[in-house]
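Provided herewith is a single structure, encoded as structure tokens, for subsequent inquiry.
And then chain A:
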Amino acid sequence: MASPLGQSVTLHDIAARHLHARHRLLQMLREVQASRSYVPEEAIQFFAHVLNLPIAHVRGCVEFYSFLHTTPRGQFDVYFSDSVTDRMAGSEIVAKRLADRLGVTLGQPRADGRVTVSMTSCTGHCEQAPAGLANGRVFTRMTEARIEKMASLIEHGVPVSEWPAEWFHVDDGIRERGITLETFIPPGEAIRTALARGLPATLDEVERSGLQGRGGAGFPVGRKWRGAYETKGAHYITCNADEGEPGTFKDRVLLAKYADELFEGMTIAGLLVGAKKGYVYMRGEYEYMMEGLQTVLEERRAAGLLGENICESGLDFDLRIHLGAGAYVCGEQSALLESLEGKRGIPRVRPPSAVKIGLFGQSTINNNVESFVQAAQIAWKGAEWFSDHGETKSRGTKLLSIAGDCQRPGIYELPLGITVREVLARCGGENAKAVQVGGPAGTCVGRDEFDRRVSYADLATGGSIMVFNDLRDMVDVARQFAHFFAHESCGFCTPCRVGTQMLKHYADKIADGQGTQRDLEQVKSIGEFVKGYSHCGLGETAPNTLLDTIKRFPEEYTSRLLAEADFVPDFDLDASVTESRALTGRQDQLDQVHSD
Partner candidate 1 sequence: MPQSSSLERVLTRISARYRDEPYQLLQMLRAVQASYSHVPQSAMQFLARHLGVPLSQVQGVVEFYAFLHETPRGRYDVRFSDNITDQMLGSRGLCERLCQHLELTPGQPRADGKVTVDYTSCTGMSDQGPAALVNGLAVTRLDVGRIDEMADLIDAGIALEAWPRDWFAVRDHIRRSGPMLDLQMAPGAALEAAVARGASSTLAELARSGLRGRGGAGYLTAHKWRFCLEAPGMERFIVCNADEGEPGTFKDRVLLTRYADALFEGMALAGFVVGAREGFLYLRGEYEYLLPHLESVLERRREEGLLGGNLLGSRVGFDISIHLGAGAYICGEESALIESLEGKRGQARVRPPFPAIRGYADKPTVVNNVQTFIQAAQISAMGSAWFAEQGTEKSRGTVLLSISGDVARRGVYEYPFGVTVKEVLADCGAGAVQAIQIGGPSGHLIGAADFERRIAFEDLPTTGSLMVFDWSRDVVGVVQNFSRFFQHESCGFCTPCRVGTTVLRQLIDKVASGHASAADLDELEACGMVTRSLSHCGLGQTAPNPVLDGLKRFRPVLEAKLLGGTDGPGFDLDAELSEARKISDESLKEGQHG
Partner candidate 2 sequence: MAESGQFLIDGKPTPFRAGQTIMQAAAEAGHYIPHLCYRPEFPPHGSCKLCSVKANGRFTSACFEPVTEGMKVESETDEIQGYRKRVVQMLFAEGNHYCAFCEKSGNCQLQAVAYHLGMEDTHYAHQYPQRKLDASHPDAMIDHDRCILCELCVRASRDLDRKEVFGVAGRGLQARLVVNSPSGLLGDSNFALTDAAAHVCPVGAILPKRQAFTTPIGMRRYDKHDIGEESSLTPIADKGE
């Protein structure tokens, strides 16, 4: 199992290990899930009792996160990454093959409790797809041959730890290096340089560099830090390592290889604002990196780079890593803070911003992994080192995760302001008909827009670039994204909760050839509504791909529509009787129903 814990670990042990701290509830629940393959009702009751929390709070938490379950999963819990790029690499085929071999239905444990096979949102290994998780361990490049072997290993009950090591090999995937990936800071040197220069002067340096938040929104990092610096009271530093945007995997490399720079950047921010504590919120899918990161933290403590009196500055700062449990919305900054506090990841009302009232109600600097890494490098090498690159309104370089229909998928560090066309030339994606910049929440551009620039001024991205060639059906791509958002909506606000479901429904209808012109109009109007009225960024961006593809590839939609009728009932008879057919074992065909 992924966790070192065995069945024998009691709930008391788990609660004690986490010091009965309420904000670590999610971490406790993860351990229960890992050791028992689900979170039993007794555990919910137990934690509610010992942490003095309402049972509803605990249950709400369990039900919120995809990787927590209230009914037992299989002894082997296999997830296949369901990003569109994984599908393009055949993820559906291998998942179905495994389910067939094991005789299970996707998403449901086998009767003997041996195994569950399900799909999950993008696991962040798109360039090594098809990828997935087996009891929390990431596997990559799954092939049908490997599936055959996996089925047999599962049937024989061979523990995941004894499966072939090469299945779990994750390449760093770096294809092109720029200033960030070419810089190798000796651990501690950025902190020492920042202290020697003076912390306020280092803040000036970060501001002057023009570094903007690398998560995608592009808020100036220096301004955020200054906001916190000028706010009185206690402070926290949090790092968003919840890289959940499908098609994004650049933080994975930074966490694996540039952890020192990340911690260094957080420490500098911490020393600057006088924070004592920082948290890295890492997506559950990256659990396999936990051990390595903990080692790095330990060593940094031993070297006096974390803990008390850092580098003889007289200042203290320490870091902890929290694991998520499968919830895309936690990539939203305020939802992430909620989740860090052990709650459901529901976005907060803003303002106030996290800089004013953030984690545990205190002023908080929250930045993306890449932002902290680059901030540390700027502290070490100076503002100009960074601002010499990129364009006027988008300084520096950006790590891009490129996947899909290109010859060389992987991670590219490129100056901001580069055109989509140049990006395609570098990754061997010249045949693209469409490029999704910034993940499902981003923008989908067609051929006539390939001269647009990847930058905060034009096409902003947290790092995801997905390439689609002429063979791809954009309606199907949009449909998959619609499913993704319907699955990931946190359910707090109406427009998003209901709207994403409606969008999914219409997308399916159109993609299945049952849609009409009227349905297309419905998508547009619901889409605009969801965009305009949602509570947070998730809903505000959820309809993007549908709306973009309707605008840019109208012929792909219109050719799907039923020409003769402008109305087809939303009610799908076949779909509705599927379940009863399965229960009754009747095999009557579509045409039979229609001919009735």
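How these were chosen: all candidates are chains of the complex that A comes from, given by their letters.
Points to keep in mind about this one:
As a convention for this text, a contact is a pair of C-beta atoms (placed from the backbone, for glycine too) under 8 Å apart; a residue touches a chain by one contact, two chains touch by 3 or more; residues count from 1.
Only a predicted model underlies this, so the values are computations on that prediction, with no experimental measurement involved.
Which member of 1 or 2 touches chain A in this complex comes down to candidate 1. Remark: chain A residues 172, 174, 177, 181-188, 193, 196-197, 257-260, 295-296, 299-300, 302-303, 381-385, 388, 425 touch candidate 1 in the complex.
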